[in-house]
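For this depiction, one protein chain was excluded, whereas all remaining protein chains were kept in their positions.
Let's look at chain A:
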Amino acid sequence: MRESVMRGGDARMSRLTRRLAFAAALVLLAAMPYMLDAYRLDLLAGGLAYGLMAASLAFLVGHGGLPSLGHAAFLGVGAYAAGLTAKHVTPNVALQLLVAIAAGVLFALLTGWFAVRTRGFFFLMFTLAIGEIAVQAATRSTRVTGGDNGLADIPPTGLDVVTFYWWALAVVAVGFGVLVLLRDGPLGRSIAGARENEARMAALGYHVTGVRLAAVVIAGAVCAAGGALVEQKDTFVAPTHLEIGVSVLLLIMVLLGGRQTLIGPLIAGVGLIVLRSVTSTALGELWLLVEGALFVICVYLLPNGLLGRRRAQAA
């Protein structure tokens, strides 16, 4: 309850201020190719993709109250769909993205149909199972996905590093914008209502299962878009992209950034990917230790995430 009271802070920061901040951040990010070298730019593009996926998970977990342990499955669905499209259909990155989003929606409808009928702990276990099934499906259907070796021989996008970065930035900005607009629209508020009180929602005339399913579909579609970017960046996707470790990583981003916001997890996603790259170069395997320690410290000191804390003090 406390966290949602703080959500009122969104209203306090006026819509105009938020839009200006968003525009300023966008301009700054768009100028990055003039400041960073190709390696760092590529890294940032990947960070943004994970940030978008973390934001989509925050929509599901924080806004919808649906704790998922299998969100990486949507990353995988988007990445494989985009990769297969690139390999067999078209080199057009936008079309690949659309196919990935469509696949994400379809997968969300198929799995969500059952998942949203469970609650709390069972929802968690159900999504965990879906994630595992997705990994198995990717591993076993060798002929389509390349199995354990991953989907190889995906033709490159044909975009240079700078152009791809801008493409990724555009996708992330639009995807994030869609998440924010949907959260603040009638459907998004109905999703918040279902999080707060299902019985009352039904009494008001809402089909609660449908509302929850809509939350899964929105989060799944946006995450699949992020997955498509991951594939397009590396022109590679393997079952390891879908593993529980990735789902947990996304959850950590959400918790670090503050699950009651969408922008917090986005920032945490970018930060964590960049930090991981820096520490793994400097420390080798030890980076896991750094990341773990950081996570423990953050959760201990900032139970509401980086942005949640700030907002609490403001209020």
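FYI, contacts are C-beta pairs under 8 Å (C-beta built on N, C-alpha and C of every residue); 3 or more make two chains touch, one makes a residue touch a chain; residues count from 1.
Here is the rule we use: contacts and distances are computed from a predicted model.
The chain not displayed here is annotated in its UniProt record as "Branched-chain amino acid transport system ATP-binding protein", chosen from "Anti-sigma factor antagonist", "ABC transmembrane type-1 domain-containing protein", "Putative ABC transporter permease protein" or "Branched-chain amino acid transport system ATP-binding protein". Residue A:A202 is the one among A:A25, A:L98, A:L159 or A:A202 that touches the chain missing from this view. Of the listed residues A:P156, A:G210 or A:G245, the one in contact with the hidden chain in the full complex is A:G210. Chain A residues in contact with the hidden partner, per the touch definition given at the top, are 1, 3-5, 7-8, 181-182, 185-187, 189-190, 192-193, 196-197, 199-208, 210-211, 214.
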